[in-house]
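The following block contains the structure, expressed as C-alpha coordinates.
Of the protein chains in this complex, one is absent; all others appear in place.
As written, the chain order gives the labels A and B, with residue 1 at the start of each chain.
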Amino acid sequence: MSRNASNNILDRPLGFRATPAGRSSDVSSVSLSAFAYVYSELVQYHQGRAASISELERRLESAGYGVGLKVLECVAYRGKEMKRETRLMSILHFVSSSVWKSLFGKSADSLERSIDNQDEFMIVDYEPITSTFVSVPQDLGQLSADAYVSGIIAGVLDGAGFSARVTAHNVQVEEGENSRPPTNATPGMPRRTEKAVFLVKFSPEVLERDATLER
Amino acid sequence: MAAVPVLFVIVGKNEPLYEAEIDTSTGIHSSSSGDLSTRQNYFVLHSALDLVEKSAWTTNSMYLRVVDKVNHQQVSTFLTAANVKFMLLHSGKGEEVVKNFFNEVYQYYVKLSMNPFYKFDTPISSKAFDTRVRAAARAYLS
Partner (left out) sequence: MGFLHLFIVNKSGGLILHRSLGPRAPSIGTNDWLRIGSTFHSLHAIAAEASPVRLPKNKNPSGADDGIQQIEGSGVTLKCLQTRTGIKFVLTAEPGTTDIDTALREIYVLYADCALKDPFYELEMPIRCELFTSAVDNLIERLEQSKMSAVR
(Lines give C-alpha, C1' and ligand atoms only; values in the text may rest on other atoms or scores of the structure.)
Protein backbone atom coordinates (compact mmCIF):
# COMPACT_ATOMS: atom_id res chain seq x y z
CA MET A 1 0.00 0.00 0.00
CA SER A 2 1.43 3.34 -0.91
CA ARG A 3 1.65 5.85 1.88
CA ASN A 4 0.79 8.96 -0.04
CA ALA A 5 -1.14 11.84 1.41
CA SER A 6 -4.54 10.65 0.29
CA ASN A 7 -4.04 7.48 2.28
CA ASN A 8 -3.60 9.29 5.55
CA ILE A 9 -6.25 8.37 8.10
CA LEU A 10 -7.14 12.05 8.53
CA ASP A 11 -8.13 12.36 4.88
CA ARG A 12 -10.29 9.30 4.72
CA PRO A 13 -13.97 9.58 5.46
CA LEU A 14 -15.15 8.10 8.74
CA GLY A 15 -17.06 4.87 8.73
CA PHE A 16 -16.68 4.19 5.07
CA ARG A 17 -14.39 1.45 4.03
CA ALA A 18 -12.30 2.29 1.01
CA THR A 19 -12.51 -0.51 -1.50
CA PRO A 20 -9.55 -1.36 -3.72
CA ALA A 21 -11.16 0.32 -6.70
CA GLY A 22 -11.54 3.52 -4.70
CA ARG A 23 -15.26 3.17 -4.34
CA SER A 24 -16.72 3.19 -0.88
CA SER A 25 -19.74 1.36 0.33
CA ASP A 26 -22.31 2.76 2.69
CA VAL A 27 -22.45 -0.08 5.10
CA SER A 28 -19.19 -1.41 6.37
CA SER A 29 -19.96 -4.52 8.35
CA VAL A 30 -17.74 -7.34 9.46
CA SER A 31 -18.87 -10.94 9.33
CA LEU A 32 -19.83 -12.53 12.62
CA SER A 33 -17.38 -15.34 11.89
CA ALA A 34 -14.46 -13.00 11.47
CA PHE A 35 -15.35 -11.29 14.72
CA ALA A 36 -15.81 -14.62 16.51
CA TYR A 37 -12.33 -15.82 15.52
CA VAL A 38 -10.65 -12.60 16.55
CA TYR A 39 -12.55 -12.45 19.82
CA SER A 40 -11.75 -16.10 20.49
CA GLU A 41 -8.06 -15.33 20.12
CA LEU A 42 -8.40 -12.31 22.38
CA VAL A 43 -10.01 -14.40 25.11
CA GLN A 44 -7.37 -17.10 24.75
CA TYR A 45 -4.60 -14.51 24.94
CA HIS A 46 -5.94 -13.13 28.19
CA GLN A 47 -6.84 -16.54 29.58
CA GLY A 48 -3.22 -17.59 29.32
CA ARG A 49 -2.19 -14.55 31.34
CA ALA A 50 -4.92 -14.46 33.95
CA ALA A 51 -4.65 -16.33 37.22
CA SER A 52 -8.34 -16.30 38.07
CA ILE A 53 -11.79 -15.97 36.56
CA SER A 54 -12.21 -12.46 37.90
CA GLU A 55 -8.85 -11.42 36.53
CA LEU A 56 -9.81 -12.76 33.10
CA GLU A 57 -13.03 -10.75 33.24
CA ARG A 58 -11.14 -7.67 34.34
CA ARG A 59 -8.70 -8.09 31.46
CA LEU A 60 -11.51 -8.41 28.94
CA GLU A 61 -13.16 -5.34 30.42
CA SER A 62 -10.00 -3.29 30.08
CA ALA A 63 -9.67 -4.46 26.48
CA GLY A 64 -13.15 -3.09 25.81
CA TYR A 65 -12.63 0.13 27.75
CA GLY A 66 -10.48 1.76 25.07
CA VAL A 67 -13.01 0.76 22.44
CA GLY A 68 -15.70 2.52 24.47
CA LEU A 69 -13.76 5.78 24.56
CA LYS A 70 -13.25 5.73 20.80
CA VAL A 71 -16.79 4.67 20.02
CA LEU A 72 -18.15 7.51 22.15
CA GLU A 73 -16.41 10.18 20.06
CA CYS A 74 -17.11 8.44 16.79
CA VAL A 75 -20.84 7.94 17.40
CA ALA A 76 -21.21 11.47 18.74
CA TYR A 77 -19.50 12.88 15.67
CA ARG A 78 -21.61 10.82 13.28
CA GLY A 79 -24.72 11.97 15.13
CA LYS A 80 -24.09 15.34 13.39
CA GLU A 81 -25.96 17.15 16.15
CA MET A 82 -22.84 18.15 18.03
CA LYS A 83 -24.45 17.29 21.33
CA ARG A 84 -22.93 15.94 24.49
CA GLU A 85 -24.89 13.86 26.92
CA THR A 86 -25.10 15.54 30.28
CA ARG A 87 -27.95 13.66 31.94
CA LEU A 88 -27.96 10.18 33.39
CA MET A 89 -30.94 8.83 31.48
CA SER A 90 -29.87 10.35 28.19
CA ILE A 91 -26.39 8.83 28.32
CA LEU A 92 -27.94 5.44 29.11
CA HIS A 93 -30.25 5.76 26.12
CA PHE A 94 -27.28 6.85 24.05
CA VAL A 95 -25.45 3.65 25.04
CA SER A 96 -28.36 1.28 24.58
CA SER A 97 -29.46 2.69 21.25
CA SER A 98 -26.82 4.72 19.36
CA VAL A 99 -23.72 2.90 20.57
CA TRP A 100 -25.42 -0.49 20.34
CA LYS A 101 -26.59 0.19 16.78
CA SER A 102 -23.19 1.32 15.68
CA LEU A 103 -21.47 -1.73 17.18
CA PHE A 104 -24.02 -4.50 16.79
CA GLY A 105 -26.47 -3.21 14.18
CA LYS A 106 -29.46 -3.14 16.54
CA SER A 107 -30.58 -1.55 19.78
CA ALA A 108 -30.11 -3.31 23.10
CA ASP A 109 -33.16 -5.39 24.01
CA SER A 110 -34.01 -3.45 27.13
CA LEU A 111 -32.85 -0.84 29.59
CA GLU A 112 -34.17 -1.09 33.12
CA ARG A 113 -33.66 0.65 36.41
CA SER A 114 -32.96 -1.61 39.36
CA ILE A 115 -35.84 -1.70 41.83
CA ASP A 116 -33.63 -2.24 44.85
CA ASN A 117 -30.84 0.20 44.13
CA GLN A 118 -31.36 3.67 42.73
CA ASP A 119 -27.82 3.82 41.38
CA GLU A 120 -28.09 0.61 39.36
CA PHE A 121 -29.30 0.12 35.81
CA MET A 122 -29.46 -2.93 33.61
CA ILE A 123 -28.92 -3.16 29.87
CA VAL A 124 -30.15 -6.46 28.49
CA ASP A 125 -29.13 -8.18 25.26
CA TYR A 126 -30.56 -11.57 24.32
CA GLU A 127 -27.92 -12.32 21.71
CA PRO A 128 -24.64 -10.58 22.49
CA ILE A 129 -22.21 -11.34 19.66
CA THR A 130 -19.34 -11.91 22.06
CA SER A 131 -20.87 -15.15 23.32
CA THR A 132 -22.58 -16.47 20.18
CA PHE A 133 -20.24 -19.41 19.82
CA VAL A 134 -18.94 -19.64 23.36
CA SER A 135 -19.49 -22.51 25.77
CA VAL A 136 -18.04 -21.65 29.15
CA PRO A 137 -16.53 -24.80 30.67
CA GLN A 138 -17.58 -26.00 34.12
CA ASP A 139 -14.32 -25.05 35.79
CA LEU A 140 -14.72 -21.41 34.78
CA GLY A 141 -18.12 -21.32 36.44
CA GLN A 142 -19.66 -17.88 36.43
CA LEU A 143 -17.38 -16.33 33.83
CA SER A 144 -19.20 -14.10 31.39
CA ALA A 145 -17.66 -13.97 27.94
CA ASP A 146 -19.46 -10.65 27.47
CA ALA A 147 -17.13 -8.87 29.89
CA TYR A 148 -15.59 -7.21 26.84
CA VAL A 149 -18.90 -5.47 26.10
CA SER A 150 -19.23 -4.33 29.70
CA GLY A 151 -15.79 -2.77 29.28
CA ILE A 152 -17.02 -0.90 26.21
CA ILE A 153 -20.01 0.42 28.17
CA ALA A 154 -17.74 1.51 31.01
CA GLY A 155 -15.50 3.27 28.49
CA VAL A 156 -18.37 5.21 26.95
CA LEU A 157 -19.83 6.20 30.32
CA ASP A 158 -16.49 7.14 31.84
CA GLY A 159 -15.50 9.15 28.80
CA ALA A 160 -18.71 11.12 28.95
CA GLY A 161 -18.10 11.89 32.62
CA PHE A 162 -20.39 9.30 34.18
CA SER A 163 -17.97 7.03 35.95
CA ALA A 164 -19.58 3.70 36.65
CA ARG A 165 -18.75 0.11 37.48
CA VAL A 166 -20.16 -2.12 34.73
CA THR A 167 -20.30 -5.90 35.04
CA ALA A 168 -21.64 -8.57 32.72
CA HIS A 169 -23.83 -11.40 33.94
CA ASN A 170 -25.38 -14.42 32.28
CA VAL A 171 -29.02 -14.82 33.24
CA GLN A 172 -31.34 -17.65 32.27
CA VAL A 173 -34.03 -16.54 29.80
CA GLU A 174 -37.45 -17.37 31.14
CA GLU A 175 -40.03 -19.28 29.14
CA GLY A 176 -41.78 -17.00 26.64
CA GLU A 177 -39.73 -13.97 27.67
CA ASN A 178 -38.12 -13.39 24.30
CA SER A 179 -40.54 -14.22 21.51
CA ARG A 180 -38.50 -12.85 18.64
CA PRO A 181 -36.83 -15.41 16.36
CA PRO A 182 -33.07 -15.76 16.73
CA THR A 183 -31.26 -13.49 14.30
CA ASN A 184 -27.57 -13.91 13.87
CA ALA A 185 -26.85 -17.54 14.70
CA THR A 186 -26.09 -20.18 12.09
CA PRO A 187 -29.22 -22.06 11.00
CA GLY A 188 -29.57 -25.10 13.19
CA MET A 189 -27.96 -23.53 16.20
CA PRO A 190 -30.17 -23.96 19.23
CA ARG A 191 -31.94 -20.96 20.69
CA ARG A 192 -29.89 -19.09 23.26
CA THR A 193 -30.94 -19.99 26.77
CA GLU A 194 -29.03 -17.22 28.48
CA LYS A 195 -29.19 -13.50 28.04
CA ALA A 196 -26.50 -11.01 28.93
CA VAL A 197 -27.34 -8.47 31.60
CA PHE A 198 -24.96 -5.54 31.91
CA LEU A 199 -25.24 -4.09 35.37
CA VAL A 200 -24.29 -0.42 35.51
CA LYS A 201 -23.57 0.99 38.94
CA PHE A 202 -22.90 4.72 38.90
CA SER A 203 -20.55 6.45 41.31
CA PRO A 204 -22.22 8.51 44.04
CA GLU A 205 -20.87 11.81 42.67
CA VAL A 206 -22.48 11.15 39.30
CA LEU A 207 -25.88 10.67 40.92
CA GLU A 208 -25.35 13.75 43.04
CA ARG A 209 -24.54 15.86 40.01
CA ASP A 210 -27.54 14.53 38.14
CA ALA A 211 -29.78 15.35 41.10
CA THR A 212 -28.42 18.90 41.08
CA LEU A 213 -29.15 19.26 37.37
CA GLU A 214 -32.68 18.05 38.00
CA ARG A 215 -33.46 21.26 39.88
CA MET B 1 -4.34 46.28 11.41
CA ALA B 2 -1.65 43.79 12.25
CA ALA B 3 -3.03 40.30 12.44
CA VAL B 4 -2.88 38.89 15.93
CA PRO B 5 -1.93 35.23 16.02
CA VAL B 6 -4.58 32.89 17.36
CA LEU B 7 -3.75 30.29 19.94
CA PHE B 8 -5.38 26.87 19.80
CA VAL B 9 -4.99 24.22 22.47
CA ILE B 10 -6.54 20.84 23.16
CA VAL B 11 -6.74 20.04 26.84
CA GLY B 12 -7.33 16.56 28.21
CA LYS B 13 -8.24 15.54 31.74
CA ASN B 14 -4.96 16.58 33.31
CA GLU B 15 -2.69 18.17 30.74
CA PRO B 16 -2.66 19.99 27.42
CA LEU B 17 -2.54 17.48 24.56
CA TYR B 18 -1.83 19.80 21.69
CA GLU B 19 -0.87 23.44 21.23
CA ALA B 20 -0.58 25.58 18.14
CA GLU B 21 0.01 29.24 17.71
CA ILE B 22 -1.10 30.23 14.26
CA ASP B 23 -0.49 33.49 12.46
CA THR B 24 -3.58 33.56 10.32
CA SER B 25 -2.42 36.37 8.07
CA THR B 26 0.69 34.84 6.57
CA GLY B 27 0.28 31.24 7.49
CA ILE B 28 3.71 31.12 9.09
CA HIS B 29 3.46 30.23 12.73
CA SER B 30 5.66 32.20 15.03
CA SER B 31 7.85 30.19 17.31
CA SER B 32 8.63 32.96 19.73
CA SER B 33 7.88 30.93 22.82
CA GLY B 34 9.87 33.28 25.03
CA ASP B 35 7.73 36.18 23.98
CA LEU B 36 5.84 37.92 26.75
CA SER B 37 2.56 38.10 24.88
CA THR B 38 2.69 34.37 24.09
CA ARG B 39 3.14 33.56 27.73
CA GLN B 40 0.32 35.87 28.61
CA ASN B 41 -1.89 34.15 26.02
CA TYR B 42 -1.28 30.77 27.58
CA PHE B 43 -2.09 32.22 30.94
CA VAL B 44 -5.41 33.58 29.69
CA LEU B 45 -6.34 30.26 28.10
CA HIS B 46 -5.47 28.21 31.13
CA SER B 47 -7.23 30.50 33.52
CA ALA B 48 -10.38 30.02 31.45
CA LEU B 49 -10.32 26.30 32.20
CA ASP B 50 -12.23 26.72 35.44
CA LEU B 51 -14.97 28.60 33.63
CA VAL B 52 -15.19 25.76 31.11
CA GLU B 53 -15.53 23.19 33.89
CA LYS B 54 -18.26 25.31 35.41
CA SER B 55 -20.36 25.64 32.29
CA ALA B 56 -19.70 22.11 31.02
CA TRP B 57 -22.73 20.59 32.74
CA THR B 58 -25.15 23.43 32.12
CA THR B 59 -25.54 22.78 28.41
CA ASN B 60 -25.60 19.67 26.25
CA SER B 61 -24.15 21.47 23.29
CA MET B 62 -20.55 20.79 22.35
CA TYR B 63 -19.88 24.37 21.35
CA LEU B 64 -19.72 26.55 24.45
CA ARG B 65 -19.11 29.80 22.52
CA VAL B 66 -17.04 32.49 24.26
CA VAL B 67 -16.36 31.51 27.84
CA ASP B 68 -13.97 34.24 28.86
CA LYS B 69 -12.90 37.72 27.77
CA VAL B 70 -9.66 39.42 28.74
CA ASN B 71 -9.08 42.86 27.29
CA HIS B 72 -9.64 42.38 23.56
CA GLN B 73 -9.08 38.69 23.59
CA GLN B 74 -11.76 36.04 23.73
CA VAL B 75 -11.62 32.38 24.63
CA SER B 76 -13.98 30.14 22.66
CA THR B 77 -14.40 26.56 23.74
CA PHE B 78 -15.67 23.33 22.27
CA LEU B 79 -16.16 20.17 24.34
CA THR B 80 -16.08 16.78 22.66
CA ALA B 81 -18.34 13.92 23.70
CA ALA B 82 -15.58 12.62 25.97
CA ASN B 83 -15.11 16.10 27.46
CA VAL B 84 -11.82 16.86 25.79
CA LYS B 85 -11.53 20.64 25.59
CA PHE B 86 -10.73 22.52 22.40
CA MET B 87 -9.89 26.11 23.27
CA LEU B 88 -9.19 28.97 20.96
CA LEU B 89 -7.85 32.36 21.94
CA HIS B 90 -8.69 35.00 19.37
CA SER B 91 -9.47 38.65 19.04
CA GLY B 92 -13.17 38.55 18.34
CA LYS B 93 -13.90 36.26 15.42
CA GLY B 94 -17.51 35.52 14.53
CA GLU B 95 -19.23 32.79 16.52
CA GLU B 96 -20.20 30.81 13.41
CA VAL B 97 -16.70 31.05 12.01
CA VAL B 98 -15.16 29.67 15.18
CA LYS B 99 -17.82 26.98 15.32
CA ASN B 100 -16.98 25.81 11.82
CA PHE B 101 -13.31 25.75 12.70
CA PHE B 102 -14.01 23.64 15.77
CA ASN B 103 -16.19 21.23 13.79
CA GLU B 104 -13.42 20.74 11.28
CA VAL B 105 -10.86 20.11 13.99
CA TYR B 106 -13.27 17.74 15.74
CA GLN B 107 -13.46 15.71 12.57
CA TYR B 108 -9.68 15.40 12.51
CA TYR B 109 -9.63 14.61 16.20
CA VAL B 110 -12.17 11.79 15.83
CA LYS B 111 -10.26 10.33 12.92
CA LEU B 112 -7.04 10.61 14.88
CA SER B 113 -8.60 8.82 17.82
CA MET B 114 -9.63 5.94 15.53
CA ASN B 115 -5.94 5.27 15.01
CA PRO B 116 -5.05 2.22 17.10
CA PHE B 117 -1.73 3.83 17.94
CA TYR B 118 -3.31 6.88 19.51
CA LYS B 119 -4.28 6.39 23.13
CA PHE B 120 -7.07 8.52 24.56
CA ASP B 121 -5.96 11.53 26.65
CA THR B 122 -2.31 11.45 25.59
CA PRO B 123 -0.37 14.24 23.86
CA ILE B 124 -0.96 14.43 20.11
CA SER B 125 2.28 14.12 18.19
CA SER B 126 0.83 13.44 14.74
CA LYS B 127 2.40 15.74 12.14
CA ALA B 128 -0.52 15.20 9.78
CA PHE B 129 -2.91 16.38 12.47
CA ASP B 130 -0.83 19.47 13.09
CA THR B 131 -0.70 20.31 9.38
CA ARG B 132 -4.45 20.00 8.99
CA VAL B 133 -5.32 22.01 12.07
CA ARG B 134 -3.10 24.85 10.85
CA ALA B 135 -4.63 24.66 7.41
CA ALA B 136 -8.13 24.74 8.89
CA ALA B 137 -7.19 27.73 11.04
CA ARG B 138 -5.99 29.63 7.98
CA ALA B 139 -9.07 28.65 5.99
CA TYR B 140 -11.58 29.66 8.63
CA LEU B 141 -9.94 32.27 10.80
CA SER B 142 -8.02 34.57 8.47
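Following the convention adopted for this analysis, contacts are C-beta pairs under 8 Å (C-beta built on N, C-alpha and C of every residue); 3 or more make two chains touch, one makes a residue touch a chain.
Just so we're clear, the structure is a prediction, and the values are computed from it rather than from any experiment.
Every shown chain that the unseen chain touches in the whole complex is listed here: A. Contact with the omitted chain, checked across A:141, A:188 or A:204, is made by A:188.
Touching the chain that is not shown, out of A:7, A:44 or A:163: A:44 (per the contact rule at the top). Touching the missing chain, out of A:50, A:134 or A:206, is residue A:134. Of the candidate positions A:9, A:36, A:103 or A:173, contact with the unshown chain belongs to A:36.
Contact between chain A and the absent chain runs through residues 33, 36-37, 39-44, 47, 132-137, 140, 145, 186, 188-190.
Quick note on the criterion: only the chains that are shown with their structure count from here on.
Between chain A and chain B, the centres computed from C-alpha atoms are 32 Å apart. Those residues of chain A that touch chain B in the shared complex are 8-10, 12, 14, 66, 69-70, 72-77, 82-87, 90, 159-161, 209, 213. Taken in their complex, chain B has these residues touching chain A: 56-57, 59-63, 79-83, 103, 106-115, 119-120, 126, 128-129, 132.
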